[in-house]
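Part of the complex only, each chain left as placed.
To keep things simple, chains are lettered A, B and C as they appear, and every chain counts its residues starting from 1.
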Amino acid sequence: MTIKKFMMVNRKAPYGTVYALESLEVVLIAAAFEQDVSLAFLDDGVYQLKKGHQTKGIEMKGFEKTYGALEDYDVTKLYVDQESLAARGLTADDLCVPVEIMSRAELGKRMEEQDVVLSF
Amino acid sequence: MLNIVNKSPLDRGSLDACLQSAEPGAILLIEDGVYAATRGSAGEAKLKAAGGKFKLFALGPDMEARGIADRAMDGVTLVDYAGFVDLVAEYDTCQSWL
Amino acid sequence: MKFSILINEGPYTHQASDSAYQFAKSVLAKGHEIFRIFFYHDGVNNATRLTTPPQDDRNIVNRWSKLAEENKLDLVVCVAAAQRRGIVDEGEAKRNGKDATNLAPGFRISGLGQLIEAGIQSDRLVTFGD
């Protein structure tokens, strides 16, 4: 099968909208199709990776664990924008999974290399 | 007036709009709006710049869901849904800054 | 005190319907009255009985139906918004020549006047949306 470079661009916070959750579903399917999958987190998207989600009080299903499970699907390219973290008072220690932190410009270069960019 | 803000302060203009327009009163942050109340964020800076014009509240369950309940900035009071109801009852009117 | 609630977004995509539900439960728990809950814009999509969310997730529509039944709540779906988005009861199906209905139990379809009336009759009207 043709292998293409798919990037999922995540710019939205979790729980306020469903996009973070439904974008993860796309990631898992793309991985099942053995595509070259990467995830970019910038702007409010970096909040998706903030560890310690406790969703009982809002009666929604938490999906923090899914980020940790991505490695089992050979999805290991998680790129996070440094500036977006800083503007939100976050550092690498706050994130629930290991990621590659880079500048916006570097993230833009990775975007440019893709065959398909999906934004949620 | 109780002003209810449900959007992230860095993605949308609703918190800015509220801070710039509303008369002194209270602001309750809910949903993605709670990110404004996190220490060290650009949202916190916006809220602090408003000085003491507004009593600040944030919905605890929404902060917990997002893993930021332990990051609440000084000067914001966390409430649960019952507290949300009390706030709506306490102020004569409420406005959701959508 | 007498509350009404306006819900402008549908289930699952935005948190609006979830927040409104938790708020409504607490209004009742506090001993207040809920005069009406009005569904407008995409909010009308909360009123379809055809959803089948994942078993480990909350069932937003059923939750509203149950809350309405247990507390005799008046859940009103805006007719114009419902027509645009395909929320249909028996009467609407007949009027518009539709071969199926999807309105969930506990909801009724009516006009925007019901929202204004809620604003007039209630002490507080709280909006949840995007």
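As a working rule, contacts are C-beta pairs under 8 Å (C-beta built on N, C-alpha and C of every residue); 3 or more make two chains touch, one makes a residue touch a chain.
Small disclaimer: the values here were computed from a predicted structure and weren't measured.
Chain composition of the whole complex (per this structure file, using the shown labels): A x2, B x2, C x2.
Just so it is clear, only the chains that are shown with their structure count from here on.
Of the two interfaces, A-B and B-C, the higher number of touching C-beta pairs belongs to A-B.
With each centre defined as the average position of its C-alpha atoms, the distance from subunit A to subunit C rounds to 33 Å. Here the CA centre of subunit A is 26 Å from the CA centre of subunit B.
One inter-chain figure worth recording: subunit B and subunit C are separated by 26 Å, centre to centre, where each centre is the mean of the chain's CA atoms. Those residues of subunit C in touch with two or more other chains are numbered 15, 19, 22.
Of all residues in subunit A, those touching 2 or more other chains are 15-17, 58, 60, listed in ascending order. Across the complex, subunit B is touched by residues 1, 3, 8, 15-16, 19, 22-23, 25-27, 29-30, 32, 124-130 of subunit C. Per the touch definition, subunit B reaches subunit C in the complex via residues 4, 6, 30-32, 61, 80-82, 84-86, 88-89, 93-94, 96, 98. By the touch criterion stated above, subunit B contacts subunit A in their complex at residues 6-8, 10-11, 31-32, 35, 38-42, 44, 60-62, 64-71, 80.
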